[in-house]
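Only a single protein chain was left out; the remaining protein chains are all shown in position.
Coming up: subunit A.
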């Protein structure tokens, strides 16, 4: 497959995934996780 076609397919897939993820509330879930100290990340969880 031509590289330029691969680039376009992945770009389109990424955009659709991103939009779908935001629409179903994943960005909010990320925010909820990231505004608390992650105990696993600091080695006490």
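Here is the rule we use: a residue touches a chain if its C-beta (ideal position, glycine included) is under 8 Å from a C-beta of that chain, and two chains touch if they have at least 3 such contacts; residues count from 1.
To be clear about the criterion, contacts and distances are computed from a predicted model.
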{"item": "Protein name as given in UniProt for the chain not displayed, \"Peptide/nickel transport system permease protein\", \"4Fe-4S binding domain-containing protein\", \"4Fe-4S ferredoxin\" or \"Cation:proton antiporter\"", "value": "\"4Fe-4S binding domain-containing protein\""}
{"item": "Positions on subunit A where the hidden chain makes contact", "value": "3-4, 6-7, 10-11, 13-22, 24-31, 33-35, 37-38, 40-45"}
